[in-house]
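Can you keep this structure in mind? I'll have questions shortly.
In this view, the complex is presented without one of its protein chains, the others remaining in place.
As written, the chains take the letters A, B and C, and residue 1 is the first residue of each chain.
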Amino acid sequence: MRTKAQPTTAIATSDAERILIRGHDLVEELIGQVSFTEMFLLQLTGKRPTPAQVRVLDTVLVTLMEHGLTPSVIAARLIYHSAPDALQAGVAAGLLGVGSTFIGTMEGCAALLEEMLAAPEGVEARAEAIARRMREAGKPVHGFGHPHHKPDDPRTPRMLAVAEKEGVPGRHIAALRALSTAVDAAYGRHLTVNATGASAALLGEIGIPQKVMRGVAVVSRSAGLVGHIYEESRKPAAAFMWETVDEAIPYQPDA
Amino acid sequence: MRTKAQPTTAIATSDAERILIRGHDLVEELIGQVSFTEMFLLQLTGKRPTPAQVRVLDTVLVTLMEHGLTPSVIAARLIYHSAPDALQAGVAAGLLGVGSTFIGTMEGCAALLEEMLAAPEGVEARAEAIARRMREAGKPVHGFGHPHHKPDDPRTPRMLAVAEKEGVPGRHIAALRALSTAVDAAYGRHLTVNATGASAALLGEIGIPQKVMRGVAVVSRSAGLVGHIYEESRKPAAAFMWETVDEAIPYQPDA
Amino acid sequence: MRTKAQPTTAIATSDAERILIRGHDLVEELIGQVSFTEMFLLQLTGKRPTPAQVRVLDTVLVTLMEHGLTPSVIAARLIYHSAPDALQAGVAAGLLGVGSTFIGTMEGCAALLEEMLAAPEGVEARAEAIARRMREAGKPVHGFGHPHHKPDDPRTPRMLAVAEKEGVPGRHIAALRALSTAVDAAYGRHLTVNATGASAALLGEIGIPQKVMRGVAVVSRSAGLVGHIYEESRKPAAAFMWETVDEAIPYQPDA
Partner (left out) sequence: MRTKAQPTTAIATSDAERILIRGHDLVEELIGQVSFTEMFLLQLTGKRPTPAQVRVLDTVLVTLMEHGLTPSVIAARLIYHSAPDALQAGVAAGLLGVGSTFIGTMEGCAALLEEMLAAPEGVEARAEAIARRMREAGKPVHGFGHPHHKPDDPRTPRMLAVAEKEGVPGRHIAALRALSTAVDAAYGRHLTVNATGASAALLGEIGIPQKVMRGVAVVSRSAGLVGHIYEESRKPAAAFMWETVDEAIPYQPDA
């Protein structure tokens, strides 16, 4: 029994001779003429991006691709070791870790920026209110602080500088800077704006909605994970990881 | 009990001030200076790619990103509908379909090209032997034929033309053309070289090993799937897909 | 740099001759002596369950295993079709759909039951408050209502009867019945308690914490999905599903 109205898709259609993606002929207009990043923006938004938008998205994709032996990478290499004939499963296992614990801070920071940009009392006033609110709740501010990159995350100024050089509108970046000032004042010490905070601002600048920002991280990480899986295929480390973890965590029955 | 020698990783390391990826300082040398595709090649191969290699990889990544409501896309949209707070799970579910049925033909074609390029009797002679072998076994030749794009897959000539314009060495493309000639002769009719066949040749030209080619498809598809999940969030189709499938497949007990 | 204290695991350990799980010798005490369901409860809780607890968990596991061509099943069959040499990927893709949309109602209902059982003013008074709260918010009450099983979900009375016959303490079931009475009064019509509501009560009765209830559904569904994948291997339906969905959803460009 059908109960749902018929939906449509605006992404793609094809016949024997032609593949249309977002209204553009794949063969005549896209292959050989656009980069992966330009195509990704077209696929996502339905519009041909400007060169500045492409470079800003590249900045985020390049920044998030790789950061050593993270939980995602370890999971991907262990699963690839367990199922080497299904490379896609190793990547998928790792991508399942692009979740609330790490990427949630990007989404959370984006939500704060949108709250500030929509506040009738103005960006600075709302930034101060947010910083006080987080401070009083004893919570970390999304997009601020880093366990290793102290006192400052070296990626952040670079990312913001690239976006500003590209001439983005600048509202999200200005909001992030206002929040940073308010956070330092409320906490009485300097907290770095980390790379996920900077990513939230940059993606906001090029019109990526908050709810799909996690998808940008997924795409970037997929490339990072393929690199690790290829290394695993040539220099196996997963069996050693397994032994190392097993040895490091002793058995102790519940009392 | 440790039994494995200690492995190392050549991909990344970091300290408080610096992140090194493949020997390059992420902040000083990469962010704002390289595209996603260039970074992906560096991550994968450990070497800075040439501009031609980047454009050839872009060609494959752009070609494979999107082809309508494929099994991967349907799975991704259904899973996103079921777990909308875990966007990464929708993408991962779809990527699990980048397997032997569809991408296997890319890998299979790459294996044929490598067999031809290594053959002591020469590329043409081996191409003829392969075409006869497949014909006699009644098997499809990997990288040839397409259910919809007949008589010719429109993507293929474009992809090959882009690569040739970029001045790639051309051995894999020449092998693919030789195989095409031999296949048409052996089968007594024209079989199109499809986009997975062309992808195998292009990735071979830029030195991507056959065993990791599936990873290139995974990265490209991840972007396509994020686009579909974003559309699903604004124009839901998954519940309609479910009803449609449920209604189309009747219950019939085993005899 | 290590910053975390060393954790321990209370689940299992082994040496050359012996495997201990939750303090029990796998070979001497478990294999051939306990059922899957008994073993699952031991694995999860660390304690040998009573026969009543086992039968109540079996009731939930049997109820949730299968309900036709659901989104999870369709995803699993499509992915198995795409990667038939990686059966585990088909199951995993389907399990990724055991998320907030469907199983969330079980968790939500469990949370309501726990709220009622902890209320100082008593179960009935809190039930009425909850029903009013949900009614005023215009929200569905978790565990109530069903699109197809109207006016009553036939599974629910059976599930509750089995648990009561097994002599469970009965507090969660009583709370669910009180909530049902309050919901019918607040909404002015009868809303069925559905199978996820009944599952929440039964799992509460045997001490399964709300946060891991989703895991019970995952285990049950894994068996259902393996059944569908085996059917797919003998009577392929995935390619037909794909064509059917593709044909049913037309391309329509954004305005």
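Quick note on the criterion: a contact is a pair of C-beta atoms (placed from the backbone, for glycine too) under 8 Å apart; a residue touches a chain by one contact, two chains touch by 3 or more.
These numbers come from a predicted model, not from an experiment.
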Omitted chain's touching partners, listed by label: A, B, C
Selected from A:Val62, A:Leu191, A:Ala223 or A:Met241 as touching the chain missing from the view: A:Met241
Residues of chain B (touch criterion as defined above) contacting the omitted chain: 3, 6-13, 20, 22-23, 46, 83, 85-86, 88-89, 92, 96, 147, 248-254
Footprint left on chain C by the chain that the document does not show: 1-19, 21, 26-27, 30-32, 34-37, 39-40, 43-44, 55, 57-59, 61-63, 65-69, 86-89, 91-93, 95-99, 103, 148-150, 154-155, 158-159, 161-162, 165, 209, 211-212, 214-216, 218-220, 222-224, 226-231, 233, 235-237, 239-240, 243-244, 247
Chain A residues that touch the omitted chain in the full complex: 68-72, 74-75, 78-79, 81-86, 89-90, 92-93, 96-102, 237-238, 240-242, 244-246, 248-249, 251
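Note that only the chains that are shown with their structure count from here on.
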Pairwise touch network: line, ring, star, complete, or other: complete
Per-chain Cα centre nearest the global Cα centre, belonging to chain: A
Turn needed to bring chain B onto chain C - CA fit, degrees, nearest 5: 180
Interchain centroid distance [CA atoms averaged], chain A/chain C, Å: 31
Centroid distance [mean C-alpha coordinates] between chain C and chain B, Å: 37
Rounded Å distance between chain A and chain B, as computed from the means of their C-alpha atoms: 23
Where chain C touches two or more other chains at once, by residue number: 83, 85-86, 89, 92, 96, 248-249, 251
